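With one protein chain withheld, the remaining protein chains of the complex are depicted in position.
Entry: chain A
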Amino acid sequence: MAKESVLALRGISKRFGAVQALTDVDLEVVAGEVIALVGDNGAGKSTLVKTIAGVHPIDEGSIEWEGRPVSITRPHDAQELGIATVYQDLALCDNLDVVANLFLGNEARHASVLDEIAMEKRAMELLDTLSIRIPSVRIPVASLSGGQRQVVAIARALIGDPKVVILDEPTAALGVEQTAQVLDLVERLRERGLAVILISHNMADVQAVADRVAVLRLGRNNGVFDVATTSHEEVIAAITGASDNAVTRRQARTEKEAAQ
């Protein structure tokens, strides 16, 4: 690939007790590109994302950031590198208000005194760009609807200046308009030169915004496809494993073509 990768995973394995959640997974994330990560339920997508985010340290394999090997053992490490993550389970503090959640771990402050006004202002602007109506940015997130919570979680990832944004099923709970907004947002992030990892079960969304699709199946890589040149059916076949052979054949073919 011509463009250099910001983040590269090589041979990642992760075990949870008796469950081998990830086996020897590779992934390249390129700046200015949206890579979709798809796979059936339990394929290991969220686990992969959590290893990148430092929630679960990897058992084996290596992570490279802008070409040099790094170790990500805790969420703080990932943040330092510039990885922002929206988790599938949102990870919000119900007792804190919207502003506090948005800026958690990244507060605007003078010395260590919080600058509530700067944060509130920024929060309003951010939520406006996502065109979400929240009764007040000062209510605890516990009293928000599921979709509103999801937008707060997404907005959280845009605070600070990330280089890689990971969205784990960001549109699962969203309405038609908000979904479109999030897809717009993903495109805007790409235009700004950020790398985006998008996990989604919605093939239409993937087709709409992603440049490449990486398929995980039972915790293993099952092919990386170019969205422009791959049909819906091929991706779905890779996800379900119905035509493993076709995928491998295809990969072999493209690799051969590339080599020529």
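Structural remarks
Definition applied: a contact is a pair of C-beta atoms (placed from the backbone, for glycine too) under 8 Å apart; a residue touches a chain by one contact, two chains touch by 3 or more; residues count from 1.
Here, contacts and distances are computed from a predicted model.
According to its UniProt record, the chain left out of view corresponds to "Xylose transport system permease protein XylH" among "Septum site-determining protein MinD", "Thiolase family protein", "Anaerobic sulfatase-maturating enzyme" or "Xylose transport system permease protein XylH". Which of A:Ala100, A:Val196 or A:Val209 touches the hidden chain is settled by the complete complex: it is A:Ala100.
Listed residues A:Ala91, A:Ala173 or A:Val224: the one in touch with the omitted chain is A:Ala91.
Residue-wise, the contact with the chain that is not shown comes from A:Gln79, picked out of A:Thr51, A:Gln79 or A:Gln181. The omitted chain makes contact with chain A at the following residues, 53, 55, 74-76, 79, 85, 87, 91-97, 99-100, 104-107, 109, 112-114, 116-118, 120-121, 124, 128, 131, 133, 135-136, 138-140, 142-143.
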